[in-house]
Each structure stands twice: as structure tokens, then as C-alpha cells.
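So that we are looking at the same thing, I have put the structure below in C-alpha cells.
In this view, the complex is presented without one of its protein chains, the others remaining in place.
Moving on to subunit A:
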């Protein structure tokens, strides 16, 4: 299923401060949008809104499939945030098993994720023993284990080493070539063609009430 993302006049506030004012954009299947902008400008908040975690203060974000562009469908999104969603006391392998079963992935997908992200040396370790980059690789496994058309990634590259940055970029490209869409907050440019969406602070507007 190929989904497009339609964002209509979206406004987001954090406390009394406007983060995003009247933002509209469209992401087609097979397209990657790189969100850039200064720290604190609202990249994470926007991604969490696209994931459906936050209700926007105005406008809306919806996913439509090719059949009827007016009818919104439930977002089928993976959200990878700063927190890695791993419980410190559990084995990495047990976390993968849980994530696969919970998200409805396949055993073949899990094997593929382990192979492509080079996870097999980590499986027997407790997740609190892993480095930041290793944890991120473990988190990325769910992108492969359970296929979903929408990937919402928050600075996915930052803790990874050069080798695994290239691997993740490869995964993202193959996702795009299969008709998936990606919205990705980044600071460093991605090594493939993306559309950049630069968020600017709306002049520090403050609203009271």
C-alpha cells in the first residue's frame, strides 16, 4: 500500500509558544523529506504530530492512499525517536522478539533485520550494556521486521558509525524505491536525494490564553 502524507495548515504550540504556524506540505510515495532547522525549532514535535502522538493546535496531518485522495487512512508509521524504546534489563534478542510479535512482523523479516544491521553479536547482551550506536541499530531493526509505508525518523544517523550510516541510508533508499515515504529530522545532509523542509522559528511569537 502506497501512502501519501498531506499536511494542511498545521499549527503546533508548545506551552504558550508557537512552534509551527500554518505549515502545509505534501509527501508522495517514494519521497523522502529531510526536516532541518535549528535546535528547538520543532522538528521532533512535528514528527510526533505526524505519528499521531500529539494533537495539532490547528490544521491537520493525514495519510491518504492512491485510491481516494480525500479519504484519510490510519497512519501506518514507524516512529524512531531519541529514546530507543529498549528496557535496560532485557536481552537485545528478547526485545527484538517482543517488537516483532507486537508490531506483527515476520520471522523472515527479523532474520533479515539481524543480517542487514549486523545484530547477531548483540543478541545475547542486556540492552543496558549496548552503546548508543548499537542501541540505534537495534531500534532500526523494527523498520525491517514489520514493513510499514511510513517512516518517521528523528535524527536516525546521529549515534551511528560511518559503516552503519551507509547501511541505514541503503535501507532508507530501498524503502523509498518500494514506494514508502520517509520524513526524517537531520542535521547532516543525507547521502541520497531528498527534499529539504527547513523549519524556521516563527519570530518567537508568544500567545497568552
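Definition applied: a residue touches a chain if its C-beta (ideal position, glycine included) is under 8 Å from a C-beta of that chain, and two chains touch if they have at least 3 such contacts; residues count from 1.
One rule holds in what follows: contacts and distances are computed from a predicted model.
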From the options "Heme exporter protein B", "4Fe-4S ferredoxin-type domain-containing protein", "Putative xanthine dehydrogenase subunit D" or "Amino acid ABC transporter permease", the chain left out of the display has the UniProt protein name "Heme exporter protein B"
Pick out which of A:78, A:116 or A:164 touches the chain that's been left out of the picture. A:78
Of A:9, A:38, A:101 or A:200, the residue that touches the missing chain is A:101
Please output the residues of subunit A touching the missing chain, sorted low to high. 48, 51-55, 77-79, 81-90, 94, 97-99, 101-104, 142
